[in-house]
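Below you will find the structure I want to go over with you.
A single protein chain has been removed from this complex, and every other one stays in its place.
Chains here go by letter, A and B, matching the order in which they are written, and residues are numbered from 1 within each.
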Amino acid sequence: MIGMVMFGVALLMLMLGFPVAFTFGGVALFFGVFAEGMDLFAFMPYRIMSVMQNTTLMAVPLFIFMGVVLQRTRLAEQLLTSMGRLFGGLPGGLAISTILVGALLAASTGVVGASVVAMGLISLPVMLAHKYDKRLATGTICAAGTLGQIVPPSIILIILGDVLGLPVGDLFKAAVIPGVVLIGLYIVYILIMTRLKPETAPAMPDDSGLSRKQEIVTALLAIIPPLALIVVVLGSIFSGIATPTESSALGGVGAVVLALIYRQFSFQMVWDAARDTVKVTAMVFAILIGATAFSMVFSYTGGDYLLEEWMLQLPGEKWGFIILAMLVILVLGFFIDFVEISFIIVPILAPVAEAMGINMLWFAILIAMNLQTSFLTPPFGFSLFYLKGVAPPNVQTTDIYKGVLPFILLQMLVLALIVIFPEWFGMSSSY
Amino acid sequence: MRWIIKLDDGLAKLSTLCGWVACVALILMTLNVFYDVVARYVFRDVSIGMQEMEWHLYSVVFLLGIPYALRTDGHVRVDVFYTHWSDRTKAWINLLGALIFVMPFAYLIGTYGYSFAVDSFQMGEGSGDPGGLPHRWIIKSLIPFSAFFIATSGLGMATHALRVMSGEKTYEEKHSAEGLA
Partner (left out) sequence: QETFTLKMAETWGPNFPIFGEATKSMAEMAEKMSNGRLKIRIDSANKHKAPFGVFDMVKAGQYDMGHSASYYWKGKVPNTLFFTSMPFGMTALEQYAWFYYGDGMDLMQEVYEPHNMLSFPGGNTGVQMGGWFRKEIKSLEDLEGLKMRIPGFAGEVFAEVGVNPTNIAPGELYTALERNTIDATEWVGPALDLRLGFQQIADYYYTGWHEPATELQFLVNKRVWEKLPADLQEILRVSMRTAAYDMLIQSQHENAKAWASIKKEHPNVQIKTFPDDVFQAMYAANKKLLKEAAGNDELAGRIVKSLESYQEDSRAYTNIADRAYLNTMAEVEGDE
């Protein structure tokens, strides 16, 4: 019971806006000391130590570093300009090239913020200048940028791998098909929209002065670097040359090499990238430590057993549980972000899923798809904030909210497909 | 007020120092992991000592990064309401949060972390694996150190809030968790 009250109090306190990590830690401290005494917190050093020795999570700072360095190579810019030239002449072409660039960036890194900001700065003004519908333009950018979290390598998948005890490489592999399907559906949606409402995404007149052949060559040249990185990172993981953590270091060094090739390298650049990485890493791990304290108090006061028993008795058994789990994650995703959900909610759901004989890999992909949606759902979707931060003033927050709606629906459609037809995605729902 | 400003500036420097060390550790860690993969294929060599160094550096990255991010407001907030509040309200929330949540939390981790590290020192604990690193108390003592710096950053959060309340400083308009994965 104490656990449930603590949960409620923590959610209320979060709304005050104090940093999430310390709100969880602080609330846990009061309830823990009250229920079990100070000595409960003698466990904390052991728990922190097990995070310190956790080589799976070591991939988190390394992949972030790779993404941040990549952002500074101006790779996204080159891709967007050349792809825009290549497809811009078609109706909806700019939106489709945004999706394709988003997919390429997604497969070479896992950093959503960088992709959304880059596309918001480059792609959005071009689309708006060519009379694209604001909603379609902003929705496309947010959705394309968010692909980074479902297409491997991805921070969500690494964290889920750790929390659910699954090999991160297997999760990466399992996420490939859902990611590709999602990208395909985005493109299909844009094509249908441009058919139904041609005025929302008009073709762009060709004014680059380049011949078609030159356009193709520049586009190909721009695609080589991210492809090379994808081969190094995903290739080394899938072929077994390196563990995900090791390949993230290969990617980090690879990104620095790309910066050298693009003449963007400087020691200051690497240092700035390191600083940004440390900040984001610190934020993720602070939440992890706060969540650890919170879960510790929750489980030592018996909250986990209570919830577990309740969930095991849900009507509809496995399906009832899956629906509940997905709804809980979706709703919480409106308010808190994927890190808290992964570290606090998923560990409560996991043993129940296991007890019900659910295939954990499939379950993890469902959670990852669902968490991805939280990047797009107002009011706390990160992608929305990033885009609003760099969008011109005439783009209203409500435009962005309305713009992402169809993409949220597409994500939920894919989620539903994975639930109902796991075999289409190369998985099975149970063992 | 003058001494608060002085204290606040001093605390800010301390947090920046933590950030600096964490950045160095991050770069070293990237090189370390990179070297270990390359060494395995190129020199057919595996060193458990080097492998353990990876997580030693990684621990430095996040344990010293946390106090740094606290000072630079890098931690995620649920800012549905927060962004709309006045600087005064924000300052009150940060002041109370720092005193009620951050400091006691850091205190508990610090105390228990201290005996955790001392215990390791007294036992002369090292790696149990062939070729592993000795003196495990060094890396374990990072836990109380991190707690100490989280406390000083928390105190810095409080002094900063006082400066904002006095009208001498303002909170920068900036969405939290910038650049989140």
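Just so we're on the same page, a residue touches a chain if its C-beta (ideal position, glycine included) is under 8 Å from a C-beta of that chain, and two chains touch if they have at least 3 such contacts.
Since the model is a prediction, treat every value here as computed from it, not as a measurement.
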item	value
Per the touch definition above, residue among A:T56, A:S248 or A:S429 touching the missing chain	A:T56
Contact with the hidden chain (one of A:G8, A:G165, A:G357 or A:G426)	A:G165
Chain B residues that touch the omitted chain in the full complex	40, 44-46, 48, 51-52, 115-116, 119-120, 123-132, 136
For chain A, the residues touching the chain missing from this view	39, 42-43, 46-47, 49-50, 55-56, 165-167, 169-170, 239-243, 292, 296, 299, 351
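Quick note on the criterion: only the chains that are shown with their structure count from here on.
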item	value
Chain A and chain B, separation of their C-alpha mean positions in angstrom	24
Residues of chain B defined as touching chain A within the complex	19, 22-23, 26-27, 29-34, 36-37, 41, 54-55, 58-59, 61-63, 65-66, 68-70, 72, 74-83, 85, 90, 93-94, 97, 100-102, 104-105, 108-109, 112-113, 115-117, 139-140, 142-143, 175-181
Contact footprint of chain B on chain A as seen in their complex	14-23, 25-27, 29, 38, 41-42, 44-46, 48-49, 51-55, 58, 60-65, 67-68, 110-114, 149, 155, 241-242, 245-250, 252-253, 270-271, 274-287, 289, 293, 335-337, 339, 379-380, 382, 385, 389
